[in-house]
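Structure first, commentary second.
Showing subunit A:
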Amino acid sequence: MSVLEITDLRVSYGTAVAVDGLSVTVARGEIVALVGESGSGKSTVALAALGLLPRSAHVDGTITVAGKNVREATGEELRQLRGRDAGMVFQEPMTALNPLHTIEFQVAEAIRNHDPEPRRHKHYRDRCVQLLERVGVPDASKRLKQYPHQLSGGLRQRALIAIAIAAGPGLILADEPTTSLDVTVQQQILDLLRDIRDTEGTGTLLITHNLGVVADIADRVLVLRNGKVVEEADTDALFANPRHAYTRQLLAAVPRLGDTPHDEEPERDRTVLALRDITVEYHGRKVVDGVSLSVGPGEFVGLVGESGSGKTTLAQCALGLVTPRGGTVDVFGGKLTHKARRRLGVVFQDPASSLDPTKTVEQTIAEPMVIHTRTSRAERRRRVRELMDAVELPQALLDRRGHELSGGQRQRVGLARAVVLGPDLLIADEPTSALDVSVQAAVLDVLERLHQEFGFGCLFISHDLAVVDRVCSRVAVLRGGQLVEQGPCATVLHTPEHPYTRALLLASPVPDPAAQRDRRRLATA
Partner candidate 1 sequence: MTTIALPTRFAVGSNRLATAGAVILGLVVLFCLAGPLAYHSDQVHTALDAARLSPGQQGHPLGTDDLGYDVLGRLMVAGRTSLAIGVLAGLLATAIGAVWGALAGYAGGWLDAVLMRIVDTGVAIPALFLLLVAATLVTPSIPVLSLVIGGVSWLVPARLMRAEAATLRERDFVKAITVMGAGRLRVVFGHLLPNAVGTLVVAGTFQIADAILLVAYVSFLGLGVPPPATDWGAMLSKSITYTYDGAWWLILPPGIAIVLVVCAINFVGDGLRDAFAARGRA
Partner candidate 2 sequence: MRRGLGRLAAVVCCLLLAACAGGRARHGGSNTVSFALPPSATPNWILPLAIPGYTASYNGVIQSALFVPLYAYDGSSGAVGMDQQASAANPPVYAADGKSVTITLKPLTWSDGAPVTSEDVQFYLDLIRAAKDDWGAYTKGLMPDNVTGFHIVDDHTFTLTLDKTYNPGWFTANQLTLITPLPRQAWAHDPDPRKTFDYLVAQAKNLGGYNTDPLWKVVDGPYALESFSPTGQVTLAKNPSYTGQDGSHLDKITFLTFTSSAAEYNVLLAGGVDYGYVPTTNLGQRPKLESMGYKVQPWNGWSITYIPYNFNNPALGKAFQQLYLRQAIQHAVDQKAISQVIWRGTASPGYGPVPQDNDPTFLSPQQKTNPYPFDLDTSRRLLSDHGWRPDPDGILACREPDECGPGIAAGTRLSMTLLTESGSDETDGTMQELKSELSKVGIELRINAQPLNTVLANGTTCEPTSPACAWQLSYFGTQGSWYFPAYPSGEQLFATDAGVNFGNYRDKPTDDLINASTLATSPQSMVDYSARLAQQLPVIWMPNPPYQVSAIDASLHGVVQDPMAGLQPQRWYR
């Protein structure tokens, strides 16, 4: 018996089609993954299932949840269905919780909404404690009294899951439930979802872009592209034998550990960046604690860690944006003077804010030249064109502004700007984290080519071990502001010494269901 049945769903906003003829069923105890890149329409499906789409959306097709037709339900029927027949888990646990109410209020409300005789919120306290304990929140009764901002991301997501299952629904709609979480926390949440399925027999529709997550948890997969399902298969079958070209392309784009051979790197005696014993404090709390790290000329050094590990702060020390409390920053053997900045390039994570929206692509790329050189306008233009070629952007984009470009294009422009003066050091802070996998692969290709061409030393910051393994020759692992381990990628990422590195490696899901099962067994052991 299916808990969710969607037939031939079409959703459009005006002339823009978001979902185009999608059908999917989820049975009790089944986890079905809806996977696709941004713009594929996968989130729209989840919202449509509970009738949560905005008024401006035009919806066609049938949606049945627990045997009830969602599209024909009245407001009150819909309200009763939400939460009782299907619970929903969202991507951003911070904004998805009301900041002004305690966790208890918000969990209790979910129960109370479906209590035939609603009582005051505090009557549901015992049930709330049970629920929080069920989703693995330690100190449940203490947490109930707290507000969302007092909880870590992982705990917030657990609280959201508690809300979703509070009224005992047969279906959970999980919309990118782990995307904003660190890999180790992601693993815990996935385990929780699986556990709920195993014990309560709940069916789950999991919406994600992460093929590793799919491989880890899903029973069945639908691959979405531009609102259309391009392929549907059991998880094992899909990964073993992808039939559609797009699926194959997606799988190929996912970086995997060990795919890149690492040459022996020579020891370097000079450095372009040398961080010695760096300590940074915010409000008396050590964010970076005695970290030393160096990058040699032409060397590609990865810096990995989870959120809050201090990796971005460390990069900002190197860039002079943060002044460390202790230790020295040495760029090109000296201080970071205006002159030294000429030899420094930088790329940041968020493609949305990496480019000045009021400047054209050409102006953006040329700006470092304007600052540091007196090259003529024509010369600048020639140089910009060269770089457009180098980052594989068509010349037609020269007069476009940032907001007219896609995320991948923006990051390429950012790269072009960073290397326009032929830097000796590039600092890249999660340059591909916000990109879809296929785009990420292409941008990484460009980065590698630029590295070969310009031979800059690079400090590459990422949370994704596979990405680091792909582009870096040496890697440093940060945890809680301290350097856990550093060395050649071949060593650290393949035969890690430190238990944290090992835990990290195990927690990163790989797009291979069989391998993923083995790893899980290893992790739980």
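On how the list was made: all candidates are chains of the complex that A comes from, given by their letters.
Simple rule for what comes next: a residue touches a chain if its C-beta (ideal position, glycine included) is under 8 Å from a C-beta of that chain, and two chains touch if they have at least 3 such contacts; residues count from 1.
Note that the structure is a prediction, hence the values are computed from the model and not measured.
> Please find, within this complex, the candidate from 1 or 2 that touches subunit A.
Only one option touches subunit A, namely 1.
> Help me check something: in the complex, which residues belonging to subunit A touch candidate 1?
Answer in residue numbers: 13-14, 16, 18, 38-40, 42-44, 47, 54, 56, 91, 175-176, 179, 207, 209, 319-321, 338, 341-342, 344-350, 353-359, 364, 367-368, 371-372, 402-403, 414, 417-418, 427, 434.
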